[in-house]
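The complex appears here without one of its protein chains, the remainder shown in place.
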Amino acid sequence: MTDLLVGKEVTKIFGGVKALDGVDFVAREKEMLGLIGPNGAGKTTLFNVINGFYPPEKGEIVLDGLDITGLRPHRICNLGIARTYQIVQPFSSMSALQNVQIGVLFGRARISNMGQAKKKALDWLRFVGLENQKSALAENLGLLSRKRLEIARALSSEPRVILLDEVIAGLNPKETEEALGLIRGISRELGISVLWVEHVMKAVMALSDRLIVLNYGKKIAEGTPRDIATNGDVIEAYLGKSYA
Amino acid sequence: MRLAMWIPIAALFASLPFLGLPKEMLPLLILILMFCALATSWNILAGYAGYISFGQAGFFGIGAYVTAMPLYYQGVNPFLMVPLAGVASASLAFVVGYPCLKLRGAYFAIVTMALAFILQLIVWNVPWTGGGVGLPLPILTASETFIEPIVAYYLAMLGVTLAALIVSQAVENSKFGYGLIAIRESEEVAESAGVPTLKFKILAFMLSTFFAGMVGGIWAPWVAYVQPIGAFPIFVSIYSVVMSVFGGIGTWIGPMLGAIIMTWLQQYLLTNVRIAGIDNIIFGAILILVVITMPNGVIAPVRKLVSSFGAIVRRVGSRKGSSD
Partner (left out) sequence: MGGLYALLASGLSLAWGVMNEINIAHGSIAILGSYVAYWALQLWGIDPVVSIAISVPFCLVLGAALQQFVNMTSTRIPQAKIEFYSYLIFFGMLFISEGLMVAIWGGRFRAIRTAYNQTSVFLGPIALPLPTLIGFVFGTALTLAVYYSLKKTYTGMAVRATADDREIAMAMGINTHRIYVYTFAIGSGLAAIGGMCLGLLSIFYPDIQFYWITRLFAIVVLGGMGNLLGTYLGSLILGVAVSLTTVFTTASWADVVAYVMLIIVLTVRPKGLFGAR
């Protein structure tokens, strides 16, 4: 398994506060890398840096050998990184199909023919199980459907790495199972490297191949779920010193 | 396929003056076409991409001066300069677009309004534009325009308006248009999905000002006088906004509908209700009303009407068939 996305010494400072402090990480092909840590640890900030929304003060991000640090987000998307958002933001007044079409048109595939794009978009909707709602307006969809749509849109950019930001938040147990099945499918069937942030421990521990733990912007642990579960620093970060 | 639909329409409207349309109606038609073009082109940036500009007047004025000055100083046929007027406006949009389009919503609105004022002031202060007094332009005669001048203006305005409508329709269904709509709905998500937001916004801005410039370029010789206050009138910006919002922002047909209805309304108000400023009062009230009650413009209920009408026709048709 090759190293696909590598971050070295990534540091992001917001007005004196180090949101990220020298974070190193490696995401490999076909791997599910979980990113966990207490609230405010810097997980979403890391995503924003990888994505290109904030350039890091120090450090670099390398995608398959290409330095993408500080590039504009749309360029980074074209190079193969897609992302979903914690608070789902679809293109509300467009239909589900059109939402995914955007990804097809502007993603790595760069398809310009509208008809072709429509067909591909439909395929992606099928993959996430939304083909029945293809004409529904995004703003009218329920939460689970919107999350599926978000994933479809991200996938339609044909990324090599996908960043999933707290996809499971707000779903009931049954919906959670479906969502997890979908995420597993992304990794196993499509071979895309998944980097996901999650607070639901059971899920992220069960599915991830490896984990990275952040606290106060620093990486405090890295390893398999087993290692992390027994790591003293991690327990301390989440539960306090008395439990370590 | 869609383009073909325009050919008969263009032919029809172009031949109207020659088919016995009374010449007195032409000025009104030119006015309607003018606002139609202004509103439609404004909609490209404002309706699709969601960046509401209050500066159409600025680009209109630039276009006006681009045709006016050569005409005044060298007697250059303004019709030749019209495309250049459009290019000049678009170039300006390119230059100011980069800083201005980084601003959100209301900020962008005010900055574009300021832009129109800046342009007006610059023209005022620079001597070779005639300064505050302006330039009186020679009135063109048939010898220079090959046909009667008023008809020439009509045809020119018709051409620009049709071009604006065609471009607008093409954009709406294109990859570019989808990208713009994505920008309007959620700019950050669009950016991370690969839409080159800044490039697209600038392009949309340039397109919308291109037509505004050309319209201004035709208007100047028609009224035969350009001066800063008259060439950069705030009401051009105001009308563009209100007509599009009223008609249906974000569709290619809405602004046209709004322009037609509201130009009629404005002319009616100005001639029959002899209160100065009544047009602004009514337009302002319409703007507020529309925003509160029908944010998607008049076109939305019209569309519903048309589609339900279509549904009824279909049902009637099928019932007829089944009873056989």
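The chains carry the letters A and B, assigned in the order they are written, with residues numbered from 1 in each.
Here, contacts are C-beta pairs under 8 Å (C-beta built on N, C-alpha and C of every residue); 3 or more make two chains touch, one makes a residue touch a chain.
The shown structure was predicted, so the numbers you read here are calculated from the model rather than taken from an experiment.
Enquirer: Taking the complete complex into account, tell me which visible chains touch the one left out.
Expert: Contacts of the unshown chain, counting the full complex: B.
Enquirer: Looking at B:165, B:241 or B:299, which makes contact with the chain not pictured?
Expert: From the options B:165, B:241 or B:299, the contact with the absent chain belongs to B:241.
Enquirer: Have a look at B:109, B:137 or B:163 and name the one touching the chain we're not showing.
Expert: B:109
Enquirer: Would you indicate which residue among B:16, B:84 or B:118 is in contact with the undisplayed chain?
Expert: B:118
Enquirer: State which residues belonging to chain B touch the missing partner chain.
Expert: 50, 52, 54, 96, 99-100, 102-107, 109-111, 113-115, 117-118, 121-122, 124-125, 234, 238, 241-242, 245, 275-288, 291-293, 295
Keep in mind that, in the parts below, only the chains that are shown with their structure count from here on.
Enquirer: Quick one: report the Å distance separating chain A from chain B, using the average Cα coordinate of each chain.
Expert: 43
Enquirer: For a test of understanding, state which residues of chain A touch chain B in their complex under the given definition.
Expert: Checking each residue of chain A against chain B gives 51-53, 72-74, 76-78, 82-83, 85, 89-94, 98, 101-103, 105-108, 112, 114, 117, 153-154, 157.
Enquirer: Name, in rising order, each residue of chain B that touches chain A in their complex.
Expert: 173-175, 178-179, 181-182, 185-186, 188-197
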